[in-house]
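Left out: one protein chain. Kept in place: all the others.
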Amino acid sequence: MPNTFGTLFTVTTWGESHGPAVGAVVDGCPPRLPLDAAEIQAELDRRRPGQSDIVTPRKEEDRVEILSGLFEGRTTGTPISLLVRNADQRPGAYDEMRDKFRPSHADYTYEAKFGIRDHRGGGRSSARETVGRVAAGAIARKLLALGGGVELRAYLTAVHDISVPADALAAFPSLAEIEANPVRCPHAPTAERMIERIKQVRADGDSVGGVIECRIRGVPPGLGEPVFDRLEADLAKGMLSLPATKGFEIGSGFAGARLKGSEHNDAFEPGADGTVRTRTNRSGGIQGGISNGEEIFFRVAFKPTATIMQAQNTVDRAGAATELTGRGRHDPCVVPRAVPIVEAMAALVLADHWLRHHGQNRSFRF
Amino acid sequence: MPNTFGTLFTVTTWGESHGPAVGAVVDGCPPRLPLDAAEIQAELDRRRPGQSDIVTPRKEEDRVEILSGLFEGRTTGTPISLLVRNADQRPGAYDEMRDKFRPSHADYTYEAKFGIRDHRGGGRSSARETVGRVAAGAIARKLLALGGGVELRAYLTAVHDISVPADALAAFPSLAEIEANPVRCPHAPTAERMIERIKQVRADGDSVGGVIECRIRGVPPGLGEPVFDRLEADLAKGMLSLPATKGFEIGSGFAGARLKGSEHNDAFEPGADGTVRTRTNRSGGIQGGISNGEEIFFRVAFKPTATIMQAQNTVDRAGAATELTGRGRHDPCVVPRAVPIVEAMAALVLADHWLRHHGQNRSFRF
Amino acid sequence: MPNTFGTLFTVTTWGESHGPAVGAVVDGCPPRLPLDAAEIQAELDRRRPGQSDIVTPRKEEDRVEILSGLFEGRTTGTPISLLVRNADQRPGAYDEMRDKFRPSHADYTYEAKFGIRDHRGGGRSSARETVGRVAAGAIARKLLALGGGVELRAYLTAVHDISVPADALAAFPSLAEIEANPVRCPHAPTAERMIERIKQVRADGDSVGGVIECRIRGVPPGLGEPVFDRLEADLAKGMLSLPATKGFEIGSGFAGARLKGSEHNDAFEPGADGTVRTRTNRSGGIQGGISNGEEIFFRVAFKPTATIMQAQNTVDRAGAATELTGRGRHDPCVVPRAVPIVEAMAALVLADHWLRHHGQNRSFRF
Partner (left out) sequence: MPNTFGTLFTVTTWGESHGPAVGAVVDGCPPRLPLDAAEIQAELDRRRPGQSDIVTPRKEEDRVEILSGLFEGRTTGTPISLLVRNADQRPGAYDEMRDKFRPSHADYTYEAKFGIRDHRGGGRSSARETVGRVAAGAIARKLLALGGGVELRAYLTAVHDISVPADALAAFPSLAEIEANPVRCPHAPTAERMIERIKQVRADGDSVGGVIECRIRGVPPGLGEPVFDRLEADLAKGMLSLPATKGFEIGSGFAGARLKGSEHNDAFEPGADGTVRTRTNRSGGIQGGISNGEEIFFRVAFKPTATIMQAQNTVDRAGAATELTGRGRHDPCVVPRAVPIVEAMAALVLADHWLRHHGQNRSFRF
């Protein structure tokens, strides 16, 4: 089931960029969880384009409708169907894409795989598909918050070659700090430089990539299902299943490969109330595929937006060489809008592992 | 099924480091594939410890026995059961681990999750579990080779802070080049420095990490199942499910996040025989989650071996502070021995996606 | 994923009887299959209540909307989202059910399992859930018809103690013969008696059960995946997952247990064009879990409708004894309306096994 993610808490997304609607079905959410459409809407609003002058001016109202699984304000344990109608479509803007493959997009590979392709706005390969993930992720997030006090926070640490200075973000950032600027970087001076850079590349008709860091606190020891469904393995899969991602690292990551064991190991020490803690956290909160109670943190690399306002060489469906110049309304940097998507995807992974470990036993008290 | 990987071509591994045996069951292998135990044995031999003076001197003969699924030298389409008996065990060497948690190992998290733990040699969390993956991977590899001319090659590009120079490995390395030295780095001058470094940290009772690169050629366009089972998402999951891994990047990876779209995009151009090719390959052979026919390549970060011959702070099962000094026979750098494991895991991902795309239609002619 | 059926051709249904809508998501349908909403609508119209004087007079227009997965009249290989809005709801009619458990309904068990329950019309346990199955089944059916000339036909063979005479239905019935009467029994004299009986029990405020037979022709040898996913095992699961079913038998069924081997065995004989045929078909078209090319046929037992217009003993949510008399608009015999549902479910099983055997290889030419 290529369009389904999760084992016990599952989400199935459906929909194309310029079809009638996009949506998701969540199956496996425990019963009696208090849930309001406004909570889902709030996350969709964070994902929505048109929120600042550095993102695409496309207007997508993105009103979510809950079609099932809710009764008198609580989940019933049955599938939750979520629907968002598509709007503000300008299909004519995509006529050229019917025959020409946009470089570093999925046009060619979808055509090669399926032999047919809804070319309008990228169809199924459009990032619009993530609307369903964000809506479902809002439910996962609610479950994690009420079920166990788990909090997730993602934000930008790099745009192009501009990075947050090392150790500048030691404290767990608040949502307000992250939403304080349009690039969603809680380090204000860096955020300013990022905004400047994005404006500049937009002026050049170009685009840039960046890096998102996600931190998760409140996860108890025990989540993760070795040997294949290790917690970090499912996080890696979730992140690499997002459009435009090129890399994932957890804890010490690639830098950890440059350390010695004596530098990298996290010594254990007795914690409060009989808990076991680690003195450092190069493991990133996961050891042997299982959470150890420390903060989980990971980073995701996003490539620059493939659509640029410059002429590029490509081929058409007949295989002939041609040229294509990006048009329309595109984010010169998608990374800020990817922040709620990374959080949603992380919440889906965590909620699923929460249930896999604690049991979907319907006895949760919310 | 936390111990099963794959959708159509599946492997289930079982076994503990110091139990009677380890093994795997492969289900979904197409019928009539010629298969010989020697082919599996060859890959196990590459994984085996005790092959050079820079790895653990443990002796594991690791003879594979095929218990089912084979008839007169060909697969029958039924489950293939693979068994490797454990040997050369020194369980007494692990008595201290019964009560003390080794730092940056899985001892504590397994105890926290399961409430019981086979402490001998790490039990299920031991890298010995990968014997099953390597055995199964040899079958996947045979399927890919005979079914479609797919070749996989992994090798070291970094140990500690020693890296292969950029562009030094432009050509697809041969197996002989990789196996020419005990670190499995096809760039001979770098290999020498790596070996030196490993000997030095071993002398210090310390350990180091490293980076493995894997390249896959001959993959036709079309493999990968969006939106969640993208080819790179499953590769990421497979790699992060390996012990000691901390990061994964495909194509341009984290460096790609520092590029502009005009620098990163892979222009299309007409190829031979009506194919579509890309002029560059920052996509790493996958676009929109689907292979595009170019070479697939990715890198995996391994942390330094957690067991070091130095005193470390830790706690015991009662939660009291204590100290632990590593003993026994351990690799100061596991990365060279992880090369066949990375290849096996990549083969498992590719074989599964091969069947998912082409169809487990039993009509393959081998 | 309790609300998902299938392995490669999958359907996920969602929705409650008196929620805003019911629907389904089909994932795994091969690309380029010609599909029209009218084809789905035709099957929903067969399922719809209010079609004759012996079924419930409820009016459900049940207009299906295809929200994704279709482009210019063909499937794209991406998820197909199907939506049917609920209408003609009289939730007030169910106030009594909020606190009282209807005998032989799912009210008590849903309450026991989930601790919360949408009591209106049975909520998720309502047969209204099968709208999604019928809609998805219409797509499965189209795939089977175009992909391989497979035809499915279900009809009533018994209502209460009235049965079609043995051997009266030797020929594969046409759709017209089945739809010729409101009980969907192609043997006209029996149909008349069935109708009479249903009218009589309705007049008594009572209900009756019955038996549906389903026949499938055109299935090539080779469908079915031993040892657990045998074709008849998945058919049995599909049928027993339908509301009100109590039994399943294939081929000779329970009567076969009363035969000797010499009477039961199906002798092989050479068929036309090098095929292998069986002289008799007590196997019901499946041997060792795999289709053998003969007609597949099975029977499903349906219990009498649980809602009757008579006072019954029951208990309320507080556990106290009470009484309940059915009210509202209910079928005295649901079996005729279950005919398209059985066909849909059989089509879903067959389409899934079709893909599992032939391969979801995207190379089908329709």
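For reference, chains read A, B and C in written order, and residue numbers begin at 1 within each chain.
By definition in this document, contacts are C-beta pairs under 8 Å (C-beta built on N, C-alpha and C of every residue); 3 or more make two chains touch, one makes a residue touch a chain.
Note that the structure is predicted; figures quoted are calculated from it, not measured.
Within the set C:E177, C:E249 or C:E343, the residue that contacts the chain not displayed is C:E249.
Set against the missing chain, the residues C:L67, C:V84, C:C185 or C:V201 yield one that touches it, C:V201. Across A:P49, A:G222 or A:P304, the single residue that touches the chain missing here is A:G222.
Remark: the residues of chain A touching the chain excluded from display are 222, 355-363. For chain C, the residues touching the chain absent from view are 2-5, 13, 101, 103-106, 108-110, 112-113, 124-125, 129, 158, 160-161, 201, 206-211, 221-222, 224-230, 232-241, 243, 245-254, 256-270, 274-276, 278-279, 282-284, 286-293, 301-308, 310, 312-315, 319-321, 357.
Although one chain is not displayed, chain B still touches it through residues 1-4, 10, 12-16, 19-23, 25, 27-28, 31-32, 65, 67-71, 74-81, 83, 113-118, 123-124, 362.
Assume only the chains that are shown with their structure count from here on.
When every chain is represented by the mean of its C-alpha atoms, the one lying closest to the mean of all protein C-alpha atoms is A.
Averaged C-alpha coordinates give centres for chain B and chain C that are 46 Å from one another. Separation between the centroids of chain A and chain B, computed from CA atoms only, is 27 Å. Chain A and chain C have Cα centroids separated by 39 Å. Residues of chain A found to touch two or more other chains are 2-4, 13, 113, 124.
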